[in-house]
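All protein chains but one are shown at their positions in the complex.
Coming up: subunit A.
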Amino acid sequence: MNLTLHVWRQQGPSAPGRLVTYQAKDVSPDQSFLEMLDGLNEELISRGEEPVAFDHDCREGICGSCGVVINGVAHGPEQTTTCQLHMRSFKDGDEIVIEPWRADPFPVIRDLMVDRSAFDRIIAAGGYVSINTGSAPEANGIPVRKEDADMAFDSATCIGCGACVAACKNASAMLFTSAKVAQLARLPQGQVERKRRVLNMVEQMDKEGFGNCSNYQECEAVCPKQISTQNIAVMNREYLRASLSGA
């Protein structure tokens, strides 16, 4: 099939950007979205033009590197990562607008690539459990209720792609931050730093310039791992409890 692409092109963080139109010819419905972009890039290189820069790594939906906004939806029409989106979701003659994640704390590095190190700083502010390293502990050394383990696992499936921020009308990072807070608050290992963690992570999240949560639910609707906004309620509860108890 043949498609018309409108791709955001931007030389660097402070350069002005614009949408540039390209024709993608003979695209196979079995190709992934990123393979379609690879095809476009090969053609651009053969014409002596700069290829379109976009992030990717595993290409199997687990690393969270990839992610662009496709026709106004983060990761496009299927609720999965951009690398797992297939061209069969489009039809011949479609026009596709491809833009980078838009958020003040996610500055564009080039074209479709954005700098997501704000997420790293949020995790570094408390999204971990401090332990003495050594050999791997016995798997069942610390008993965890099945329900808690399941819920913690659901939260832990976040791959940090940033689609929640990209989709949120407020560019809020509440879903990302809350997934880590909720995961560790469920587990015995997370108890020691429980209050400090939520206070510090939220402080960092605010400092980065992400928006507030207006309960739109747009984040949950695009999350490739279907992280629930219930995590946000848990983080609000954890935060309010920690502040009120004077941690």
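As a convention for this text, a residue touches a chain if its C-beta (ideal position, glycine included) is under 8 Å from a C-beta of that chain, and two chains touch if they have at least 3 such contacts; residues count from 1.
Keep in mind that, in the parts below, contacts and distances are computed from a predicted model.
Per the UniProt record, the chain missing from the shown structure is "Succinate dehydrogenase cytochrome b subunit", taken from the list "sn-glycerol-3-phosphate transport system permease protein UgpE", "Methylmalonyl Co-A mutase-associated GTPase MeaB", "ABC transporter ATP-binding protein" or "Succinate dehydrogenase cytochrome b subunit". Contact with the chain that does not appear here is found for just one residue of A:Val73, A:Ile109, A:Val129 or A:Val144, A:Val73. Touch with the chain omitted from the figure is made, among A:Pro29, A:Pro137, A:Pro188 or A:Gly209, by A:Gly209.
Touching the missing chain, out of A:Leu3, A:Val52, A:Met87 or A:Ala103, is residue A:Ala103.
Residue-level contact of subunit A with the missing chain is found at 6, 8, 19, 69, 71-73, 97, 99, 102-105, 167, 169-172, 174, 202-203, 205-206, 209-218, 220-222, 229-230, 232-241, 243.
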